[in-house]
Each structure stands twice: as C-alpha cells, then as structure tokens.
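With one protein chain withheld, the remaining protein chains of the complex are depicted in position.
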C-alpha cells in the first residue's frame, strides 16, 4: 500500500490551482506542483489529478483496471467505480493508442452539459509545434499542438464533437510532471 | 461492545475510538512509535452522514453530519486504521498505531494487558457512574393501594 499526497489539503489545493490555470489557458503545458506516489500503471501526474478531483461523489472508469490501482484510488479518495465509460465522471486512459472512441464517453445533457466524462490521458509527451492548430477561449490567436501516441483518428473524432457543443468532453493530457488541458471550448482550425 | 477478555479487531478498534484521547495518549506513552511507521493516510478530518431510523427501528433517514478523523499507518507488513469521531488528529494517529501494533502477535498480549484492559476498565467505569447517577432519578410511583 502506498501513501498519497503528504499534505492532502494543501497539495490538492495547489494542484487544483494548476488544473484551473491549465483549463483557462488550453493547449499550453503546465508543471504540476506535487507528484504523489502512484501504483505502476498510473502516472504520478494522473494520480495528482485524480487525488485532487475525485471523492465519494465521483465515479471513475479505468481503461486498464490492472494491479492495485483501483484499490489505491479507492483507499485515498473514496471514489466510486463506473462500470461503463458512459457512467463515468472521470476516465483514466493509460493506453491512448487503444482508447475507446470519444463517443463512448458521456457528453452531458443540454440542461446539464457538465454531466460529461472528463478524460485524463497518459501520453508520451506533447509540444507546441507542428501537429494540429487550435483556437478558442484562453488562447491568443492560435496555438500549434502535437500530442504523441494518440490514435490516428483522434483529431477527427475531436473535431466531430464540436457540432454538439455545449455538450462535449474536457480532457487533461499528462506526461512526466506536465499537464495540458483541452476543454470542449477549444476548436480545431483547418490547415 | 463485547467485554470479553479476548477482543476481536473490530472490538479493539471500537475501544480505541471510544477512549478519552488523553487516556489513550498516556497509555501509549511507553510505546515509542516504530521508526519504520509509514503514514499511508495522514490524519484527516471529514464528515460522515449520520443515519437514523423512523420510529427507532423503521426505514432509514439522513439525520445530520458528524466530524470524523481518519488515519492509516503501515508498520512493516501491518496496516493500522483508525476512524474516530471529532477533529482530534492525535487521537486518530494513536488509534491507528495501536491498531497496527495489536495485529503483531509478538506484541498483542502485552498491549492487551497494558493498553486495552485499562482503557476498557476506564470506559466501563465512566459508563457505570453515569448510569448509576441517572438511576438515582428513577421515579418510584406510590399508589393509594400501597397505603403510603
């Protein structure tokens, strides 16, 4: 059994602040202030996000429920386990190349667009060059974005979601100690 | 609470939680905290929603919340847990340490006599005193038939 945040209150508050900033300034990597211990399959950065955002009122779906990841998460956050991706408030994607289609997650309802699944995707890395071009609230003009290890049709799927806005999916990508957010408000620009 | 001399884990955890924090601290003073203690879940205060039952034994309803402090510590292979009512972090830490140590067969007998038994006696004494004071205000009805 592993420990989690050494100072649960302050560590999660500092992490929350960074997540807030990441969502406010999409597509730009930010360093997370605290990296807690995590079981093998879960990246410490993803663990920091889950410890910050999950509690007994949230349901998590794990793409690969291996080892003691679930036990560890339940012990520290009290979160519930979602049986299907659609029922999940949060989903942890540990093998992005094999991730299910974005349509299989909850997109929210028109009365409650917030009732959607938020994705935490563990990737190899990301950088602000080449790749796709994104724009939207929190982005000055536009931003180039390349995320490694996503399925080939990921951006096509992501672009298709735009049609159902304000429904949609908010995503965090983590690599090493960095997090990058892609909220539903961020649009893909045609090249 | 079962008051037999051999307490199961649920019973010693209950006893540690029901004890006065000061008494627990005093009783554990001699037990130096093990150097390899790893605080898996440092003492943290949160809420439980208290449940009641309609009429005392009917269907459940949510009554109101209560502060609870929980703590988990690992000593060697053994994990000690504690949930104690209130916001007393030290109480939860001591109870979790005691729970871990009590799972160690080489320490159990000693802890039972030096820690659990005095705590249990003290708890029973407190409850007995309160009950006998209340019993002194029991109403004895006198009726005309008795001729008093």
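Each chain gets a letter, A and B, in the order it is written, and its residues are counted from 1.
Throughout what follows, a residue touches a chain if its C-beta (ideal position, glycine included) is under 8 Å from a C-beta of that chain, and two chains touch if they have at least 3 such contacts.
Methods note: contacts and distances are computed from a predicted model.
Undergrad: Would you kindly match the missing chain to its UniProt protein name, picking from "Chemotaxis protein CheA", "Transketolase", "ABC transporter permease" or "Phosphonate metabolism PhnI protein"?
TA: Going by UniProt, the chain not displayed is called "Phosphonate metabolism PhnI protein".
Undergrad: Give the residue, chosen from B:34, B:86 or B:118, that touches the chain omitted from the document.
TA: B:86
Undergrad: If the missing chain were put back, which residues of subunit B would it touch?
TA: Listed in rising order, the touching residues are 1, 9-10, 13-14, 17-18, 44-68, 70, 72, 81, 83-87, 127-139, 141.
Undergrad: For the chain that got dropped from the picture, name the residues of subunit A it touches.
TA: For subunit A, the residues touching the absent chain are 55-57, 74-75, 78.
The definition used in the following text is that only the chains that are shown with their structure count from here on.
Undergrad: How many Å are there between the centre of subunit A and the centre of subunit B, using C-alpha atoms for each centre?
TA: Roughly 41 Å, centre to centre.
Undergrad: Using the touch rule from the top, collect the residues of subunit A that touch subunit B in their complex.
TA: Within the complex, subunit A contacts subunit B at residues 1-4, 6-9, 75-76.
Undergrad: Going by the contact rule at the top, pick out the subunit B residues touching subunit A in the complex.
TA: By the definition above, subunit B touches subunit A via 38-42, 44, 72, 74, 79.
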